[in-house]
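First up is the structure itself, then whatever we jot down about it.
Removed from the display is one protein chain of the complex; every other protein chain stays in position.
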Amino acid sequence: MIRSLAFTTQGKLHSRNLEVPLMPTLLADTNLFLWVDLERATVEEAKLVLEDVFHFHPLSIEDCLTVSPSPKVEEYNPRPEDRFAPYLFMVIHAVDYNRKDGLFATSELNFFLGKNFLVTYHDEPLRTISQTEEQALKGTMQIARAPDRMAHTLLDSIVENYKPALDELSLEIAELEQQALQHPGKETLNKILQVKKEVMHLRQIIGPQREVLARFAHGEFKLIRAHLVPYYRDVYDALFHIGELAQAYTDSLTGILQVYLNMSSNQTGEVVKLLTLITVITTPLMMVGTWYGMNFHDMPEFGLPHAYPTAAAITFLSTAATFWYFKRKKWF
Amino acid sequence: MIRSLAFTTQGKLHSRNLEVPLMPTLLADTNLFLWVDLERATVEEAKLVLEDVFHFHPLSIEDCLTVSPSPKVEEYNPRPEDRFAPYLFMVIHAVDYNRKDGLFATSELNFFLGKNFLVTYHDEPLRTISQTEEQALKGTMQIARAPDRMAHTLLDSIVENYKPALDELSLEIAELEQQALQHPGKETLNKILQVKKEVMHLRQIIGPQREVLARFAHGEFKLIRAHLVPYYRDVYDALFHIGELAQAYTDSLTGILQVYLNMSSNQTGEVVKLLTLITVITTPLMMVGTWYGMNFHDMPEFGLPHAYPTAAAITFLSTAATFWYFKRKKWF
Amino acid sequence: MIRSLAFTTQGKLHSRNLEVPLMPTLLADTNLFLWVDLERATVEEAKLVLEDVFHFHPLSIEDCLTVSPSPKVEEYNPRPEDRFAPYLFMVIHAVDYNRKDGLFATSELNFFLGKNFLVTYHDEPLRTISQTEEQALKGTMQIARAPDRMAHTLLDSIVENYKPALDELSLEIAELEQQALQHPGKETLNKILQVKKEVMHLRQIIGPQREVLARFAHGEFKLIRAHLVPYYRDVYDALFHIGELAQAYTDSLTGILQVYLNMSSNQTGEVVKLLTLITVITTPLMMVGTWYGMNFHDMPEFGLPHAYPTAAAITFLSTAATFWYFKRKKWF
Amino acid sequence: MIRSLAFTTQGKLHSRNLEVPLMPTLLADTNLFLWVDLERATVEEAKLVLEDVFHFHPLSIEDCLTVSPSPKVEEYNPRPEDRFAPYLFMVIHAVDYNRKDGLFATSELNFFLGKNFLVTYHDEPLRTISQTEEQALKGTMQIARAPDRMAHTLLDSIVENYKPALDELSLEIAELEQQALQHPGKETLNKILQVKKEVMHLRQIIGPQREVLARFAHGEFKLIRAHLVPYYRDVYDALFHIGELAQAYTDSLTGILQVYLNMSSNQTGEVVKLLTLITVITTPLMMVGTWYGMNFHDMPEFGLPHAYPTAAAITFLSTAATFWYFKRKKWF
Partner (left out) sequence: MIRSLAFTTQGKLHSRNLEVPLMPTLLADTNLFLWVDLERATVEEAKLVLEDVFHFHPLSIEDCLTVSPSPKVEEYNPRPEDRFAPYLFMVIHAVDYNRKDGLFATSELNFFLGKNFLVTYHDEPLRTISQTEEQALKGTMQIARAPDRMAHTLLDSIVENYKPALDELSLEIAELEQQALQHPGKETLNKILQVKKEVMHLRQIIGPQREVLARFAHGEFKLIRAHLVPYYRDVYDALFHIGELAQAYTDSLTGILQVYLNMSSNQTGEVVKLLTLITVITTPLMMVGTWYGMNFHDMPEFGLPHAYPTAAAITFLSTAATFWYFKRKKWF
């Protein structure tokens, strides 16, 4: 699907849903800013726009059409024989965390950002895109005045979308902390490791993303006008903070794992304590009982008066003493 | 609440609690230094001062009004169309460690530092602010002569306020060390992990703060006059040292955890030892007792003279030998 | 075996399987690009080509003929007395992962890349070489127009060949995760450590390779024309991603090991639980049985009516109570 | 106490124990080098010398009089309105390791190093100072020719004083290694952790000290003449080596801890083995004994000829077999 919007430099909508052959004409008009969004585009559509209208470098087109493993940004400056205008090519991973499989689902968003155009390409419909389109059409925030403003709005919205996922993770970690102390079972271990994996995944996504945004924040690219750099730095700061949160989550989870493992070995310790307790407490009775179960003909104790009550008393008293001793040592 | 103070370049109080509309006039006077403190200000008050009086960059105003996750400093230099004077925008986290929830409570302090003005914005009343105001009014230390001096005093006071918290942590860690050796129970583990969390939180706060101050210490900003840079470096050094202390605390806690875990597994070891000891010591009696409890018709031992005393003696002697053997091996 | 191909600057095949003495003539023609591939070459063949035709620096020839432990790239610029043209010497490790011994088998590929020549040297026949040769002969992708294009194709193909190995590792790790939870035995531990070793080996291979490619990606070498640098950067990005994957695999394996160790100590815990359970449950019977097996003459219980049924009932009830108690505590 | 010594540029003693009011006159004479040592000086003495004689920057005076947490060096260059000559201010931690509390006791030594003066300030009497004074008075090594030479001698002596402490640590670690293998008790653990703490403390002291000396070794300061830089580099190298030793000690202690923990869990393993052994070996006797202790009326075995000797033989033989089996499996 090819969506296209042309704005005036005042951020007003000029035209919409243009025919592809019309685009070059609009592009040539430096008073207009053209945004083309390709969503689930067929290869033909993509090639039509990326190659025939914008004449982008074949390498960036290939990167755009294939699944890129890691976010990146590259500057393309035309050689004399090239037909494209200078542009930035960027791959960013937007996060969609509906936790259906308990994992961050990321979808790739490709940007081609030029002086007066922005081409976005993505496989899945993205909330980020639709929200930004809406805002641009309302014209309240004047984000549609130039491609670098529009790109900032998109990036800002992508980073904003991380937050609900982080909040959910934070809740889950707090819950796991309780669970590790109270029910240190197999499922708890499984869940700890599961959440740890998610957090690690999150960090893997954020790491390179942050590097990409750092380059914007340092004002490395001339296509981003200087007075917009602070805005990009703001997005970078937000992402940096998310990275720090993810690090803190990892540390928390390591601590929770330690609690879990300790609780689990404590349990075995408690069981052994119980076994020992039982053994110790029954020992007097077992010793007396076994001893006087012997069949020697002339065991003198049998002839003593009150033999049995005495034996019973001794057994009872030593059992009670043992019991009291361990009670005092706080074994139970 | 809007508090405002104007000082002469000699650090004397010029006027106080100014009407907002008066501020621009005072600002224009380069012989005055204006300090405006916004405490729990309403959005209207904030906008009135930040936008209408100082015309700050919208991005820094937004950062000031929202909760910023991490400390930062940014330099704003006006473009021709901008109406603000060059200024530094800074977010610093002041610590309030009353340990009500056993966690460092930080509150954000925002600075706008210009050539002859300082605007501070914070949600909570801060001791740092009231102390510095008092000092400035006394005029003894001449901190009120310029905004860069005043900002230094504020930062110094913020860092100073970390110290009681650190002392308390240090005491607690020393106590935990004792506890881990003597009462390695569930609560001790819980407490160790709790304190570890606090120290990690402290390190998370200090890390970016240190980076912000490093930029001051390197004399990166022209708004801080060169001869004041050593003072900022001093604050940086103090913060650096706190960071090192926090690192040392982390290492101590890791050691304590190791002691705890070892003590806890030692306990199980001791219990197993006890179990084994009981089993071993009762073995001779149980063997003899069980054996001669058999009902065979013609067990020749029964017919021997002194059969029972002999059996009793053998039992007693082998039990004593076992007892002595383990005593010598220092089992108890 | 000496294979040689000469291409025109349009990427068309000019001649093939040249006699060695002819090579210098072709080399002198700047409109031609000469690719010489030495596969399992004898020392004589190698010296003939590398020394007598190309006059390469003795150090690079030595590095080429011996097994180099780690990938590298070096630029050789001739001094006046040297007879060679400027060239890059590169050692890259191609991966052949047929898992016969469960380890990545790497074979070294040496490049000498000049302005109009490319010499490749390798001990084993490499798929990478044959694939690229085929493509060059088809002429569809014009990779044969210059040595820097050809070298890119070779490097790209080498990196591409890592992928099946990575997929296989990924599957194996997923399987180990299951196994660690379900059958935490000796073989599982062995397999975890085995795969960990492989991943570590992979990382050791990739690390220096990445550094070599980084130098290309940064456009450090003049022999690689500027407009081809993005292509090299692409290869670098792919390799970088593989490195990140390997890191993620290591982290996964560390997690799996933790699960394994926990499962293994859990098993012992379960066994101890069983032992305790048996002991506890049989305790009432053993106590009653042993006690009333005593041979005292006048044990009053024996004279009571219903003595035996009462004893049996008490035994049964206390056993049942114990049973029920542990059942409720979820011991089994 | 104020000690002062003036030397000629030939390193000969010019005068000694000067009155404070005389100092400015001597300072003005560029042919003299003045060393003032403040030991346990009162605040008045300190202010008299540091402020009134040398007019040092208030910040460095404050740093000098308070306890500085971490070593540092700072260069002070006067602004026109300042009255001091350019100088370096340095805080170094000298080590006094008499092991009274088993911890490195450090005492702070503050340097003010100018073109022709050196002011040292310390709270405790330091061996380093007295040794260097003696050497300077003997005049053999001409260390008294200039403040940069003198400062080098002091630093060298400070670093030299680390060595006995290191040797003692090294011995203790070797001893702990033995102990961990042979007597893995509570005290050994305690001692390991104690020594580990000391080594960590040592590393904390050395780290920033090294950074300070690195700046000298790189010839960063103009007050240190170029031909003396190699001497400072030598001190740096020695400190660097101490840092590496401390790292090696940490690694050794980690290894020792691992041995200890393993030995400690091995002990529990041995105890469990013993318990199992006792249980297994007594099993045949207990089974036979219990079985034939039953009171059934018609147990046919009782009527068999040689019933009892047969039972005894079976018991004995199966016990012996079990014994032999575990003996062969090297259980004892």
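To keep things simple, chains are lettered A, B, C and D as they appear, and every chain counts its residues starting from 1.
Keep in mind that, in the parts below, contacts are C-beta pairs under 8 Å (C-beta built on N, C-alpha and C of every residue); 3 or more make two chains touch, one makes a residue touch a chain.
Just so it is clear, the structure is predicted and the values come from calculations on it, not from any experiment.
Judged over the whole assembly, touch between the missing chain and the shown ones holds for C, D.
Shown as candidates are D:19, D:81 or D:298; the residue that touches the absent chain is D:298.
Among C:83, C:186 or C:328, only C:186 touches the chain that is left out of the view. Touching the chain that is not shown, out of C:42, C:70 or C:178: C:70 (per the contact rule at the top). Among the residues D:22, D:171 or D:287, only D:287 touches the chain that is left out of the figure.
Residue-level contact of chain D with the missing chain is found at 181, 227, 230-231, 233-234, 237-238, 240-241, 244, 248, 251-252, 255, 258-259, 262, 265-266, 268-269, 272-273, 275-276, 279-280, 283, 286-287, 290-291, 293-300.
Residues 57, 59, 63, 68-70, 72, 74, 76, 79, 186, 189-190, 193, 196-197, 200, 204, 257, 261, 264-265, 267-268, 271-272, 274-275, 278-279, 282, 285-286, 288-290, 292-295, 299, 302, 307-308, 311 are the ones on chain C that touch the missing chain.
The definition used in the following text is that only the chains that are shown with their structure count from here on.
Separation of chain B from chain D in touch steps, taking the shortest path, is 1. Common neighbours of chain A and chain C, by the contact definition above: there are none.
Between chain A and chain D the centroid-to-centroid distance comes to 42 Å (mean Cα coordinates, whole Å). Shared interface positions of chain A, defined as residues touching 2 or more other chains, are 265, 268, 272, 275, 279, 286, 290, 293-295, 299.
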